[in-house]
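A single protein chain has been omitted; all remaining protein chains appear in their positions.
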């Protein structure tokens, strides 16, 4: 097939993985891929406003639902692509692991410090984190100590710089940061599944389908797993 | 009024407090810096000039991050200031600091342009009448640059009302403490269907800033009329 | 240079192009607006003044969103302009539009302050010598406000180099088309270990903007020396 | 071309309500500080919109508030010399001088730049900027700028006040030449009676915004009732003709048959010359004086003696040369028994006709 240009809108937390996927797909197919990385909300709104996107990978199923309801997705192309886990992190390397459960003394550990999270009502990582804490019965106690960042990376930075002693972020974020330690993973049943859905946009032509296929393939899986994501098997 | 919830009104009150403090507290330093850049020659002048403009050039997130590293609870300046009881991290004071830093280039530039337009001959006349340099500044320069100071202050206030990136990165978003109007708006815009609430906050924010703007225009016009004659 | 990858250099080139265009293209309108606000009385003046300041007051995300709604592919202005072949949505031109809009209040305010400082008696002298208002503007006002125009332009350029929120919201972050330096920095900061690359881009951005700043200071000084005498 | 001015305008405490006609030649506006001279100049130049009035220049209506006519300043082409200079600080002196020429209509009569520059003594300043000029240098450049703009009329607001006597003496003839050769009307604000006498075709005396006297220089300067003039400024103006130039450097004038001697004048024999004789420079004698260094002795008859407020009196006398005014003390009036009809001799020192008071 003739080399075509494909525009992919992807949540910014996928930056590195998408770089690998893009290179692999281009090498494999000869198509040219441009990946626009921004917050899921911004990307979704742009797609609603007629952005020339062919594929959308969201970090927030809610926005994908929104687009689906608005008829902006190519029917039948939506898949849940990736799964992530939520971890409790502490400042500094080599912090002692804890057992995450209803008896976790998180409020006491925080003391006067802050628990860094993403916006608990707006950003998925914050929403999931709040849900998990509520489920564990910890939310009431820690709520006044929560510092909400505009995204997970900013929450991570708060812990990494020591501004906040603890934080709740995705496992993928905690992995590569030397100044934080993931001291526990929230059990998957404490929060809604953390899913990254992908879909082709209505009216997308050419290699969009091929790209979605590639995302489900082994090379992409390797790239995602290298960054700490779990790939949803279908 | 019930078209804004209690939390939103809290954000409005907080934004007002943060912006007013950011403007008021940076005014003296802004004026001093503007004067120094307009009138003095000193080594490193262009470095100071560059530093003043830095927040304009850097993406706000970077500025916020630098503030976090310096003035955060673990930052060198943050720790030092904590000793004397001044805490910026996760406090509304930090939001004010972020807003002030982001607004500083605008404030300084407006004041500097006004100061450069003052005829040094008038200042010299003040000196021959016995006024020492600080007095000349207070009695001649300052009244003549009043429109520029006002312009600088209102620009800074408007910018402070709209500042988001550096603020949330530095002091995050704690309801009642650091959740300013822009932070609240951002949160609303992150969820599908939040546009309505965001719009209401935008309206409040615009109304407040426009009020300040109109007030400043009216004041500047009064000053201009006085200087112009009659 | 190999400490920045090809994609990053692309972002640098794009940022330069976007910022230069944003500055250059908004200069005439900025100057006109500044002149009108400084010298004319007209109905709705305060509304124009408020509109000019709006991008300062609104969180950048909101400005970006409004641009998307207006100038996006489905927006009324966007569709109208598309008819005549001008497309802003998801193009570098849109990034320039966003940067220009965000920088506009700074540019206008600097120019306006300078224009207000020009003695109308000199303009009147020009008129008595036969110069019509446009000629008076070109031969008397404009040369006298050159430092303010420069200041406005360099502020706008610096702001454009740092603009992020409105740009990414309006035209997304498409490599080679709308991925400016700040957007690239944002992407780097969203993943673990991206800080190094982000820092290098910050350095380039700061260097460029500082260069522009120094150049403008040097030019302004030359102009001032000429006006001052000798 | 006549400039007709009729104006009414109020500023807070001050009201201007003046009307006059400025016929071809120089019309001098004369009045105390704050009497409204600059206000009139501004209104004529188009820099002030009067509340009511009409200004016309040779049939071209510049302003008529009743008919709603308003011609903007750049379409009036009035070369204006401002009291405060108003040079363009960003242009060199040369560029300032050339500024008006850029906008002059094609074919307008143009002054020669070199000539003006030389007359004003600003040659060495041409490449400098106004910022560092001295007060007098600035004013000279301002004069040059207005003259070189090919104006249809000239408005000069105290153009020579900042200049020393020698420089004034160099520049005045130029205004005379403009008046005579070029025939542009000149509206000229001045405090100095010598400038008035020398230049004025018409004098308009202002007091507190109102015209208190208008007329020829001779009429107004000879009228002791015109207050702005002060006692030193009264004087008569004689119309004379050059009779001969003598070898010893004197010029003999024919004043209605009587001879008057002056230091050498530049004009040709036969030329008409106006001479102002200040009242305080005339000495009266009952007998013809002898052995006196004063060369000009004019016999005449006292016409009127008007006692002033102080110890002085103003004596008007008719001579062959024309009406003369003499300011003497009341004591002398008594001692010489001066009264209408008495025959006297008026003694005028040659050199007491000030150089500024002789005009062609």
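Per-chain numbering from 1; labels A, B, C and D assigned in written order.
Here is the rule we go by: a contact is a pair of C-beta atoms (placed from the backbone, for glycine too) under 8 Å apart; a residue touches a chain by one contact, two chains touch by 3 or more.
What you are looking at is a predicted structure, and each value in this text was computed from that prediction instead of being measured.
**Student:** Touch as defined at the start, partner being the missing chain; which of D:2, D:15, D:65 or D:83 qualifies?
**Tutor:** D:83
**Student:** One chain is left out of this view; which of B:144, B:171, B:189 or B:220 touches it in the full complex?
**Tutor:** Considering all chains, including the one not shown, the answer is B:144.
**Student:** Please give every residue of chain B in contact with the chain that is not shown.
**Tutor:** 121-122, 124-133, 135-136, 139-140, 143-144, 223, 226-230
**Student:** Counting contacts across the full complex, list the positions on chain D that touch the omitted chain.
**Tutor:** Spelled out for chain D, the touching residues are 11-13, 31-34, 37-38, 83-84, 124, 128, 132, 134-137, 140, 157-158, 161-167, 169, 191, 193, 228, 230-233, 246, 248-250, 261, 263-264, 280-281, 283-287, 289-295, 310-312, 326-332, 334, 336, 338, 347, 349-352, 354-355.
In this section, only the chains that are shown with their structure count from here on.
**Student:** Could you state the distance in Å from the CA-based centre of chain A to that of chain B?
**Tutor:** That pair's centroid distance is 35 Å.
**Student:** Could you work out how far the Cα centre of chain B sits from that of chain C, in whole Å?
**Tutor:** 20
**Student:** Which residues belonging to chain D are in contact with no fewer than two other chains?
**Tutor:** Expected reply: no residues.
**Student:** For chain B, jot down the residues that touch at least 2 other chains.
**Tutor:** Those would be 61, 186, 189.
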